[in-house]
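Removed: one protein chain of the complex. Kept in place: all other protein chains.
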Amino acid sequence: VRIRAFNYATRGPSDVSALRRALDEGEYRAEDVLCVIGKTEGNGGRNDFTRELAMTALEHLLGPRLGLAPERVQDRVIFSFSGGTEGVVSPHMVVFVREATPARSRRTGEKRLALGIGYTRALRPEEIGRMPQVRETARAVREVAESLQLESLADVHLVQMKGAIPSFTYAEAEAARKAGRELRCDMVYSRGASALGVALALGEVPEEKLSDDAICRDWSLYSGVASCSAKPGLERTEILVLANSPEWEGDLQVAHGVLEDMLDTRTVRAVAERLGVRVSIPPDPAEVRKLVGVFAKSEADPRGTLRGQRHTMLSDDDISDTRYSRCVLSSVLASVLGETRVYVSTRAEHHGPLGGGTLALIARVGES
Amino acid sequence: VRIRAFNYATRGPSDVSALRRALDEGEYRAEDVLCVIGKTEGNGGRNDFTRELAMTALEHLLGPRLGLAPERVQDRVIFSFSGGTEGVVSPHMVVFVREATPARSRRTGEKRLALGIGYTRALRPEEIGRMPQVRETARAVREVAESLQLESLADVHLVQMKGAIPSFTYAEAEAARKAGRELRCDMVYSRGASALGVALALGEVPEEKLSDDAICRDWSLYSGVASCSAKPGLERTEILVLANSPEWEGDLQVAHGVLEDMLDTRTVRAVAERLGVRVSIPPDPAEVRKLVGVFAKSEADPRGTLRGQRHTMLSDDDISDTRYSRCVLSSVLASVLGETRVYVSTRAEHHGPLGGGTLALIARVGES
Amino acid sequence: VRIRAFNYATRGPSDVSALRRALDEGEYRAEDVLCVIGKTEGNGGRNDFTRELAMTALEHLLGPRLGLAPERVQDRVIFSFSGGTEGVVSPHMVVFVREATPARSRRTGEKRLALGIGYTRALRPEEIGRMPQVRETARAVREVAESLQLESLADVHLVQMKGAIPSFTYAEAEAARKAGRELRCDMVYSRGASALGVALALGEVPEEKLSDDAICRDWSLYSGVASCSAKPGLERTEILVLANSPEWEGDLQVAHGVLEDMLDTRTVRAVAERLGVRVSIPPDPAEVRKLVGVFAKSEADPRGTLRGQRHTMLSDDDISDTRYSRCVLSSVLASVLGETRVYVSTRAEHHGPLGGGTLALIARVGES
Partner (left out) sequence: VRIRAFNYATRGPSDVSALRRALDEGEYRAEDVLCVIGKTEGNGGRNDFTRELAMTALEHLLGPRLGLAPERVQDRVIFSFSGGTEGVVSPHMVVFVREATPARSRRTGEKRLALGIGYTRALRPEEIGRMPQVRETARAVREVAESLQLESLADVHLVQMKGAIPSFTYAEAEAARKAGRELRCDMVYSRGASALGVALALGEVPEEKLSDDAICRDWSLYSGVASCSAKPGLERTEILVLANSPEWEGDLQVAHGVLEDMLDTRTVRAVAERLGVRVSIPPDPAEVRKLVGVFAKSEADPRGTLRGQRHTMLSDDDISDTRYSRCVLSSVLASVLGETRVYVSTRAEHHGPLGGGTLALIARVGES
């Protein structure tokens, strides 16, 4: 079995023409589409409807081809769209396809990109942002990872998640508060607990260091491979695990690193080189072409400084720090890697150290 | 005579404490302050009052020390403040001081930073954006350059200008329109004509290629050293010329390059290396420390693409392309040079090719 | 024949549940839906995708019921969505249904709301913003008006239009410029010429006063009933004419007025009272309930003052004047009329005097 990945530029949030053409021309089959990860040109906030527009277009494209009603498509294919293409970011989508390959006679031992999807159970509002969410996320991540026939959990390089934020009533919130356990059922806590769930699953943080009090408080604890957003109304967390496995084939590999801050070009370079992508100033187009996906989490350092210098991203009440931090990190990535189709998602609680974030690259490394 | 330059971080637009301390401690004299170039944390637009606040603070600081009323200070010292510290940019000001040095016994022939200031004559509204502005700007730039004892005009590396936009009445505008010569008395045309004035002065563009029709139309014509903003109500253009001269002393040099686009790291590297600043991934702190000023013009490519990929900076009605382009270029510069105290000003008509801009660096190269 | 109108609150741009329910319950038939006018919660600008999302949802709802492919629905039903629900505006849609009624035995002579739709022919880029667009719009408006069996053109109270902005190439634009007829194929000119087309059709402005030069220049010329937006890529202007006719039945009437400025409550009151809706401070809920549609055009006065006082809507580079002017006028309308489901569209070239706009109300006046 192998993964193929296709990075399509889009002309607008509802533009699925490249995917339609690929399906029409038999490049791959709708049944084999595992997930679509993309950036759309909204503000990435609460009133960003570009994600819904993109997913609606995909549902109407894939539904008939899968024999499903449009509203059932997402039970089968994971869509992970992030709004906000600030600065140089070019709107795009990466389609991941899983295909059967002929049985290999000879094992080379080389590892290739493996991708699995999974879900937590439905979570209750009072579990979000607390240890039950951390443990259930860890369980689900391990379950997916185990299905990928990995040599080691160290071969997991990216866990892309859409975190649950179940709905609740005002009365439930008040009851929780009076019981001394104020609900944490919001985006900040859901992202934070999801990331710590990954850290627990992969052994990045030992369980004894984790507690309700540590979540969104002890920033020394983090995962280096998590990438989590959170969506109000979602009952269970959706999980994509990207790893390298000796049992998978194809020509792709994934690698990751932890960005110390938004200017950490040292790590960008190191991750690229781990995949055989040589980095230089300026970037070499032949090297750039090896990349098929760039995924990162960014954060305007909450301490208000970057490398000892004051920044103003957090005190600007006209433009959100989320938009700034995506713009900055995508510019840095484009500058170093020579690629503007980058997926940068923002706010990075327990995704790398304070002010930092996680980075994963996927590149062509040659057929195994 | 020599130039010294001091790059001070600020805690807010009105923070002049570092300059006050330097004056109080005798680091240099108020009489020797030639100009102050800075970035303040406003939006860089029409309702950006941070520049006025910064200049008011400087006027009240320097006025008493110069024996001038605050409102007279700018007749003697040029203040060039640009609003907009998007992303990683750290608010700061660079103070340039011109000091007499003891007569040198032995000439080394090495060139050092020379800085001169000047003004065009008062311009009339109908001259703005047309050849009279171009020619008068060229004349004034040449006049300043000549005063600097340069070996060649090729030694001019940065002409920082605040372009005139004289006031006019509605009746004057209507009269001009009816006479078939609609006024061009706005920011776009004033910046464009100023840049072409520099190009004419320095021989970058031959006079026969210039015409009213070419201004803000023929983008193949440009200056590689201009950096112009424009200010409504200003009657004459204020001009700073930065060059290298064998007759000037000190330890500073300036160099420049033309950015082909906002990701042109090749040029950033080349300019730095011309000053002996080695560039690497990641930047070497010892090299970074040599830099005392980074000045650039940026522009979101008006064709809507960057290196063949669509960008969305021009179709976002929530955030101006001026803010995006400053954020992008400053991130790229910070990523390559390791410095967040960078001065990026935006909209770059005839400042480099379409979608590009000008770049000048000042660095310590050792005493001459 | 009669018009019925239904004003539905929406929970988001894609919420068509109220319309679905009405169709499912047989309140009216999909075949009878003539047009849907609505406000969605985007920014109303170039990157406002909420309109596309709303129209996609309507296409997928109505397509199967009309036996049409989704992308064909708009050939039959006009959708007119305006982004921007600033301030108190509640996102909503007004569905207009045209139904046959039993032949009336006795004519009362009372006029009731009549609604017709039409289109201009496809317009060429060089026609936009010039007299050919004005004349063709006038022709099409008259054609629709004539089909409504009106007593007089004075009975037309609202002409809602989506103005054509045909696509063109850079070469075509350059050729036009060189021929001395620079293209005016943009939103400003398309809206302006559309409004003057209505003014010509209805005799509000005599043809001899109209010329290419007067368009978007002579602001003394305007229509008091036009309401036009413009859409890049649209080849022909879509037209809705709302009038009162003695040949139509039902319980609705429309009335209009010209707002002198955004605070012109005198006109709001006068228009309401013409429909028998009594206006008071505070509004009387029984009167408010008679209203089924409030439609207005707004504009931040380009002279920078309102009733002699300076306003800052045009010099704010963080928030567009379009968002301010919608917020202001909708607040004023809500304050006077007691209704927050108001449709305010912005930029009002030749829609009322400079700084003013058009206003139309639809109310229940009793069965004819």
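A few notes on this one:
Order of writing sets the chain letters: A, B and C. Residues in each chain are counted from 1.
Heads up, the rule we're going with is that contacts are C-beta pairs under 8 Å (C-beta built on N, C-alpha and C of every residue); 3 or more make two chains touch, one makes a residue touch a chain.
Keep in mind the model is a prediction, meaning the values are calculated, not measured.
Which of B:Phe49, B:Tyr119 or B:Phe168 touches the hidden chain is settled by the complete complex: it is B:Phe49. Between the chain not shown and the residues A:Asn43, A:Thr120 or A:Ser298, the one that touches is A:Asn43. Contact with the omitted chain, checked across C:Val1, C:Leu153, C:Leu275 or C:Leu306, is made by C:Leu306.
Summary of contacts with the chain left out: across C:Ala57, C:Leu200, C:Ala255 or C:Val279, the touching residue is C:Val279. Seen across the whole complex, the unshown chain contacts chain C at 9, 11, 41, 43, 85-91, 262-266, 268-269, 279-283, 306-307, 309-313, 315-316, 318-319, 323-324, 327-329, 331-332, 334-336, 338, 340-341.
Of the residues in chain B, those that touch the hidden partner chain are 12-14, 41-42, 47, 49-50, 52-53, 56-57, 60, 70, 318. Interface residues of chain A facing the missing partner chain: 43-48, 312, 315-318, 320.
Everything below uses one rule, namely that only the chains that are shown with their structure count from here on.
With chains reduced to the mean position of their C-alpha atoms, the one farthest from chain B is C.
Put simply, the C-alpha centre of chain B and that of chain C have 47 angstrom between them. Chain centres here are Cα means. That of chain A falls 41 Å from that of chain B. Spacing of chain A relative to chain C, judged by their CA centroids, is 43 angstrom.
Multi-chain contact residues of chain A, defined as those touching 2 or more other chains: 41, 318.
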